[in-house]
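Remarks on the structure that follows.
Chains shown are a subset, placed as in the full complex.
A and B label the chains in the order they appear, each numbered from 1.
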Amino acid sequence: MSHPQLDEHGRLQHLLSLDGLPREVLLQILDMAEPFLEVTEREVKKVPLLRGKSVFNLFFENSTRTRTTFEIAAKRLSADVINLNVSTSSTTKGESLLDTIDNLCAMNADMFVVRHASSGAPFLIARHLRERGLEHVHVVNAGDGRYAHPTQGLLDMYTIRHYKKDFSRLTVAIVGDVLHSRVARSEIAALTTLGVGELRVIGPKTLLPVGLEQFGARVFHDLRQGLRDVDVVMMLRLQNERMKGALLPSKEEYHQRFGLTPEKLALAKPDAIVMHPGPLNRGIEIDSSVADGPRSVILPQVTFGIAVRMAVMSLLAGQGAQA
Amino acid sequence: MSHPQLDEHGRLQHLLSLDGLPREVLLQILDMAEPFLEVTEREVKKVPLLRGKSVFNLFFENSTRTRTTFEIAAKRLSADVINLNVSTSSTTKGESLLDTIDNLCAMNADMFVVRHASSGAPFLIARHLRERGLEHVHVVNAGDGRYAHPTQGLLDMYTIRHYKKDFSRLTVAIVGDVLHSRVARSEIAALTTLGVGELRVIGPKTLLPVGLEQFGARVFHDLRQGLRDVDVVMMLRLQNERMKGALLPSKEEYHQRFGLTPEKLALAKPDAIVMHPGPLNRGIEIDSSVADGPRSVILPQVTFGIAVRMAVMSLLAGQGAQA
């Protein structure tokens, strides 16, 4: 059985998940992102690596924010970008997901950036492309259901490496609704692959999956205990639907127990960094004084995110990328 | 009275309908499409023919699929493309269609790609442009009401010529709801102009217009009889609203009588090709085993469609096009 994300030479063909992605590929992406960071600071923020390539943003689930990051990354690589909010289009005419893909491939698509409410949808597309012999068409998962959000995971790794260098010496804590979070799944996979020193997962019992220990994670249900002496605090966004659900008592109680306040953050190492994938629920999972404070690297995460997406896209489809 | 689509030198000024388009112009477009097909297979799928031109996709009726084909074609010609879903914009402020056109012309528009639920809307725009002396602004009809869908008709002709060469030796059957189909009208006009050997139209009495014989068409109400020894089968999409209407007994009965199955297709010539404008209603007008089978050219139609639209756009507004 072949690898879903790599070609027969071990090169990245699709970015679907950080689960199962070899350490070398992961590091290759992080290394490639560095020069792109420099590009985004130039007077002319543009390189011709994807000139004449057709990139389709296929958003079956609405997310202006994530779509914007990919649109900017693709445009700075000089690609032609076509945005399709598919929920409101051909699927309403009863066309299936794979018929849509076949049609766009017949238009000579080079890349699909896919966001979908169903876990596994990008895998389904990638498998279909392989069955059709369309190895030159690439899929980037921009978030599928509860499963994965690999570019978010990658930009988080870039951020940690940027500020803290060696993963093996770090204690990293992921805090919040890990159970429903595709971001958390991608972060855990990447941190494990990169050999993080100690991985902690912190959250209420109702919002943590079982079996976290098998990834080598230490589980905490008390934020204060969990934050003690950590180098990196990775907060998760509390989804709105969760706030009203049966799994949580109330927003106020959540904030009291698991919201990151300056007082709780003081338990971490003095030079600990605070991360969050955005958008923020200020005053719920994180206080404004922390989010906007000196330890926060939330906005640099966004900047690194553009560079990381440029790296992924040019690795997959850049001029001479797979030559 | 002047020709609505041609200028005083007989050159294409607007593409509104295949009805009344001279054979030479039709063939000119098909010939021009060939090199663009080669462009879409390049590493850098881009030519500068429409660089600095402003192409407006004016979609008064939503159709992401068709809009996408024009957007890709225009971007591969290096045009600046602006998408306007007009149903949700200025018309809600009470601005009329022609006021919108006048405004966009004042912004130095070069081309309007128009989709409209009302038959004749693109003609109305073209006439208005002529009255205002704006001969350098071009209109492409991307589907108007039940009247015409000329780029679909053109890509269908390109497809037939690609696989079957000489129209005069061919028997071509159009199958389905011809009465409500702008695609069928455009196909019949083009096939007649190009001198098809034999034209057959197949469908239930309630879904065929009267007077088809005047176009030289042979009418069949039995799919098996109609398909016998044909070279080309052009299926039509059964519109959803039709499935529930009074003109049809049921989806199941429609499929039984007019759905294209492998068994019915076996009555056509052994090398017959099967076409469909998409999106497919699998299991209704066409079986998946036929749509995805060896005789199907449905996906090549999509590929040819991009090249044909690039040809039309560059013929109308390309650098030095009308010099």
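Here is the rule we go by: contacts are C-beta pairs under 8 Å (C-beta built on N, C-alpha and C of every residue); 3 or more make two chains touch, one makes a residue touch a chain.
Worth saying up front: this structure is predicted, and the values here are computed from it rather than measured.
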Assembly copy number, counted for this structure file with 2 shown: 3
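Here is the rule we go by: only the chains that are shown with their structure count from here on.
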Fitting chain A to chain B on CA atoms, where both chains share a sequence, rotation angle to nearest 5 degrees: 120
Centre-of-Cα separation between chain B and chain A, whole angstrom: 41
Chain B - residues contacting chain A, complex: 40-46, 62, 64-65, 68-69, 71-72, 75-76, 240, 278-282, 299-303, 305-306
Complex contact set, residues of chain A against chain B: 51-54, 80, 82, 84-86, 88-90, 93-96, 99, 102-108, 319
